[in-house]
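Here the complex is missing one protein chain, while the rest keep their positions.
== chain A ==
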Amino acid sequence: MPARRSTAVTLLSLAVAGAALAGCSKKDDAGSADAVQVNASDSACELSTTTFPGGTVHLEVHNKGSKATEVYVYAAGDKIVTERENIGPGTRATISAEIKPGSYEVACKPGMTGDGIRQKITVTGDGASTAKADPRLQSAVDAYRAYAQQQADATIPVVTQFAEAVKSGDLEKAKSLFAASRVGWERTEPVAESFGDIDPKTDTREDGLEAGQQWTGWHKLEKSIWADGKVTDDDKKLADQLVADLKDWQTRIPKAEITPTGMANGAKELLDEVAKNKITGEEDRYSHTDLSDFQANVDGADKAYALLKPVVAEKDAALAKTLDGEFTAINALLAKYKQADGTYTSYDKVTEPERKAFSDAVNSLGEPLSKLAAAVVTP
């Protein structure tokens, strides 16, 4: 385990053990002095301060209510800066995020529903964030934004062709373009998801719908094309809407909230996506193009890591070495399934033992990737 972690907490806890004190918790004893305390209950959301300096901000949430809660930090327009779900009654959770100076709202959501109990906060300072502190990190952020932009720009022509094929009823052509139209999105999914209003419109699966919600986006069209074998007039409208929604995404990238830790966690989230939805074949259950999405997720994670690597290699050389090896291994595994025309083996042809090999590779990469953000912020 990394030696950089403080042992002060341990010593304190041993002292507590010696005194056999009941009811103590480590957070009470050793909570970081600069953290913002959030006392959440069924009817209140109290912050120890509503004005604090920007940079890496820690919110220490104590759920004193009777229901599980979730805590969000929203920027203007309910753009999610960070969030933590499922904080059980009586438990504590620490939420850490890079927050730039500006006005935000913190929301506690007892019962994990609705808009929550809101509290306005002001983040002060000149934006002395981690990125500012290390110019290499700022370059990484800039380069990642350029990458995300490039991916979105490249997506529009392909998704437009896909939409045209759908509208003309050319199912074979639509099938051939479906996976390709998703690559740019899948590569930059963490950024794309930060536009919380676009993702539900473009990339929702049928089982992700709420009662009464209209199903739109790629997976609705996927079902029509593969499972139903025909496109309806409604589908044709949805094809146009998909293009429009993705153009919206394309224009919003310049203003997207991107931080070094966000990039690092985004890389991890891409692997989580694979572990959760691709390994099982749930993501593209009609087209079975999961391996294309899988490769795109790995590409995106690899890009974020590669941009952060100069800093990471200096702070945690062993982690960088491990990640280099695991990226090589997972790419080699995926390459076995890449066909001459650049498409991937249909996932319904991938056997259970092969799926386990993919799952093992994802775990082997995802676990060290989860340590990337800490390596970035460690001084």
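By definition in this document, a contact is a pair of C-beta atoms (placed from the backbone, for glycine too) under 8 Å apart; a residue touches a chain by one contact, two chains touch by 3 or more; residues count from 1.
Basically, contacts and distances are computed from a predicted model.
Asks: One chain of this complex is missing from the view, so tell me which of "Deferrochelatase", "(4Fe-4S)-binding protein", "Alpha-ketoacid dehydrogenase subunit beta" or "Peptide ABC transporter permease" is its UniProt name.
Replies: UniProt lists the chain that is not shown as "Deferrochelatase".
Asks: Which of these touches the unseen chain: A:T94, A:Q241 or A:S346?
Replies: Hidden-chain contact among the options goes to A:T94.
Asks: Of the listed residues A:S103, A:S168 or A:N363, which contacts the missing chain in the full complex?
Replies: A:N363
Asks: Tell me which stretches of chain A touch the chain missing from the display.
Replies: Contact residues on chain A toward the absent chain are 1, 4-7, 9-10, 13-14, 16-17, 20-27, 32, 56, 58, 92, 94, 96, 261, 322, 326, 353, 356, 360, 363-368, 370-371, 373-374, 376-378.
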